[in-house]
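Encoded as structure tokens, the structure appears first; notes follow it.
Let's look at subunit A:
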Amino acid sequence: MMFSWRRARSVAYKEYKHILRDPFTLIVTLVLPLVFVGMFGFVIDLDYKHMRVYVRDNDQTSVSRRFLQEVASSGYFNLTPVHGQFQLDQALQRNDSPALMVIRSGFGRRVRAANPGEPGQIQLLADGTDNVQASIMGTYLQGAVQKANAVFARDNPELADAAAQAGEQVRSRFLFNPELNSRWFIVPALSTIIIGFLAIVLTALTVAKEWENGSMELLLSTPVRPAEIVLGKLVPYFLLTFFDVLVVFVLAVYVFRIPFLGSFIFYMAACWVYITGALALGLVISVVTRQQQAAIQFAFAVGLLPSFIFSGFIFPIENMPLFFRYFTALFPQRWFLLISRTVFLSDAAPATLATAFGAIVLFAAAMIVLAVQKFKTDVEP
Partner candidate 1 sequence: MPALRAQVRGVSKKMGRAQALRQVDALFDAGKVHGIIGPNGAGKTTLIRLLAGLLHPDTGSVSYSEGGQKFSSAQAKRVTGYFPQEPSLYPDLTCEEHLEFFRDLYALPQEEFEPRARELLQATGMEPFKDRAAGKLSGGMYKKLGLMCVLLNRPKLLLLDEPTVGVDPVSRQELWDLVYGFAGENMTVVVSTSYMDEAGRCAQVHVLSDGQMLASGAPQAVMRQFGVNDFAEIFLNHERK
Partner candidate 2 sequence: MNENETVIRVKDLVVAFGSFHAVDGVSFDVHRGEIFGFLGANGAGKTTTIRTICGLLNPSAGTVEVNGHDVSSSTAVLKPLIGYMSQKFTLYPDLTVRENMNFAGSLYGMSPRQIAARAHKLMEFIGLPENIPDPVSHLSGGVKQMAALASALLHDPELVFLDEPTAGTSPQTRVAFWALIRRLAQLGKTVFVTTHYMDEAEYCGRIALMERGKIVAMGTPEELKKEFFPVKPLELTFLHPVQNALRAALAQAGIASAVFGNNLRVRAPDRAAFERATAPFRNDFTVCETNPTLEDVFLQAVSGRKKA
């Protein structure tokens, strides 16, 4: 028997009616991403501001003072100078600051000499007990250093080359988020996670539901084939979740004013593929578990956890042990997150994301094949 478009269409049409007549699912699907993205976007602000830092300036030159001025003007740091060993000991005993910044003597001389092999040095001693704050402080300070470099280059054109060179390494980290605004990272990333997870849950429930309410048995006694059911179930949910993607996109770009610098078509194509993969994964779960409750638990395990842990959303992948760096490659969330961040915040050519795009295509294809393969045509336990 051949694949029948008519049967696939009739399954899709039936599914579409189920969706329309179940206001709860419809509302959850349409409103949940909005609520989450809105809430996270507005409420979560990972930016630390006015962190108190003790400063020991052993250089005491115009260069060091100028540098500290720049650091203070970033707004992230409250600089409190300490003089001499006694004050320093007192400050450390008070234990009311996460960090101590030390400018070594000779800092001004080195900067003026502009010798790339011997740059000016600042030491930051941060309290490692709050590692998040410590690392954020480190990165913010580097941002301030870079800004100071630029100011310095402007003020001393004869040293511009050297200053630009010195700043190059630092600058690469902040190029795409010069204001170090965490909201810019979160909104596109979060949209991925919420929509991808929603897609998995939606389809994870559908087939299991048909097993539970008995309709699967009747369906299997007709000539309908697994591929037709799989396709028929994918299409309506694809449209539904794609609508979500568009809504979140509009929200990100027009409400949170996140710059969208990349290719819109490429981003949409990536969304299509990613959603399809997530929906197909949901179907695989549903086909295997045949029970809604188990399907939901599975969906959480394979949908939600990797979204946060293995995608690079919370823990940067480059900081992971080697095994996990490769392990994360199994999860489409990681690749889509890369695409999403890059496309939003840079105008990099789509070709640079070929690996990531290829990975999500592969995942989606594998999931569809698996869903069809695992689909049972009998009621054997």
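The set was built so that all candidates are chains of the complex that A comes from, given by their letters.
The working rule: a contact is a pair of C-beta atoms (placed from the backbone, for glycine too) under 8 Å apart; a residue touches a chain by one contact, two chains touch by 3 or more; residues count from 1.
Being a predicted model, the structure only gives us computed values, none of them experimental.
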For subunit A, as assembled in this complex, the candidate in touch from 1 or 2: 1
Residues on subunit A engaged by candidate 1 in the complex (per definition of touch): 4, 6-7, 9-10, 13-14, 17-18, 21-22, 213-224, 378-381
